[in-house]
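All protein chains of the complex are present and in place, except for one that has been dropped.
As written, the chains take the letters A and B, and residue 1 is the first residue of each chain.
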Amino acid sequence: MGKKGIETMVGVFVLLGLVGLVFLALKAANLGTFNAGSTYSLVARFDNIGGLKRQAPVRTAGVTVGRVVKIELDKKSYQGLVHMEVDSRVEFPKDSSARILTAGLLGDQYIGVEPGADDKNLAAGDVITQTQSAVVLESLISQFLFNKAADAGAGEAGGAKK
Amino acid sequence: MSTDTLIEIDRVTFGYDKGRTILNDVSLRFERGKVTSILGGSGCGKTTLLRLIGGVYPATQGTVRFDGEVVDARDIEQLFRLRRRLGMLFQFGALFTDLTVFENVAFPLREHTDLDETMIRDIVLMKLNAVGLRGAAALRISEISGGMARRVALARAIALDPEVIMYDEPFAGLDPISMAVAANLIRTLNDTTGATSLIVSHDVQECFSICDHAYLLSSQGRVVAHGKPAQLNASEDPEVRQFIRGEPDGPVRFHYPARPLAEELGLGA
Partner (left out) sequence: MTALVASLGRVVLDVMYALGHHAYFFADLLRNLPAAMRRPFLVVAQVHAIGNRSLVIILASGMAVGFVLALQMYYALAKYGAAESLGLVVNLSLVRELGPVVTALLFAGRAGTSLTAEIGLMKAGEQIAAMEMMAINPKSRVLAPRFLGGIVSMPILAILFSAVGILGAYVVAVLLIGVDAGNFWSIMQSGVDVQRDVGNGIIKSMVFGVICTFVALYQGYETEATPEGVAHATTRTVVIASLAVLCMDFILTALMFTTH
């Protein structure tokens, strides 16, 4: 195979590689969705962030509009501080609330933002004050048991009175 | 008698490992424009000498001088300059098997010069013509015989018109015709280009027929004798005579050192 032939074959090889890369990036991963475009940052405080991780999505009505970029502890109030980057095209009213939700039953956790009714919108760097912490399974179970115990106690007392 | 010495080996000692020295305090001189042979049995350091001249290894003791300059095997710039003036023919050709005959001869031209392809083509064809293989230019290396490979290697060695051409066993394994061709080529090239030729060989007859001066090395890595072919032929030294005449036993023993045969076979006292 002559010089031209070899160069052509290598060109085909490299082209195949690029096609594969594009396939992997677009069809098989999330490049198409979010990363392009400008963002602004918001902060939210939580009593308990549960299993929230960096890169977790921020969703409104189920649509991803941002990402969690940093999670740290506020040393004065002992609350979890979650820094988010939100798509600039989406704006939230000042009294919007943020909750930590779970995708599916045992899935990854994400932040769900519910828009409020205020006229003014959150600006870059603002803090979302209305938050609801993650559901911690142990608290849920102990509460359930407590309720059960309370019902049983009330039932006994009621039964005893009769 | 002042002679123009191009390469001088001055009291050189060298060994590949610490334990074994191959060359012991040898001194040789190679005169400009002449054909000099280095003769000796296998393993006596002839090829090693060529490597020392080419700067592949540094001498343990003594100096190697090329055109007055001391060859320093560690100085890469100097080695580069030196090797441009050198052409070496390896024992089995050492041709690049992935290239054709033409491309092999063109290799040094393409690497070292900026000549355009038409000029390179002309030069390559002329060199191949000098060795009689111009018609084989398009063949692959796997398609040519051993003798032809040597000639192609020679064409490659002279591609840049070097001042010194070194031949490592150019006659080994060739048929009588090819041997005569090779000997003729070596002598003609030397005379027409004014180059200096060094032949390492153990083929006494062919070498004597074309060389001006010869050195004989012993298996201990020393120079046993040197001189013109006629002088060596007439020498009375038993080592020289054994080698020149090809006698099976003499100063170089036939038997490798061993216990007496009777003892080995366990025969009677």
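Operating definition for what follows: a contact is a pair of C-beta atoms (placed from the backbone, for glycine too) under 8 Å apart; a residue touches a chain by one contact, two chains touch by 3 or more.
Treat the numbers as computed from the prediction; the structure is a model and nothing was measured.
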Chains on display which the left-out chain touches in the complete complex: A, B
Touch with the omitted chain, as defined above, among B:G15, B:G62 or B:P108: B:P108
Footprint left on chain B by the chain that the document does not show: 54, 56, 79-80, 82-84, 86, 88, 90-92, 94-97, 107-108, 111-112
Where the missing chain touches chain A, by residue: 3, 6-7, 9-10, 13-14, 16-17, 20-21, 23-25, 27-33, 35, 53-55
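Operating definition for what follows: only the chains that are shown with their structure count from here on.
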Approximate Å spacing (C-alpha centroids) for the pair chain A, chain B: 78
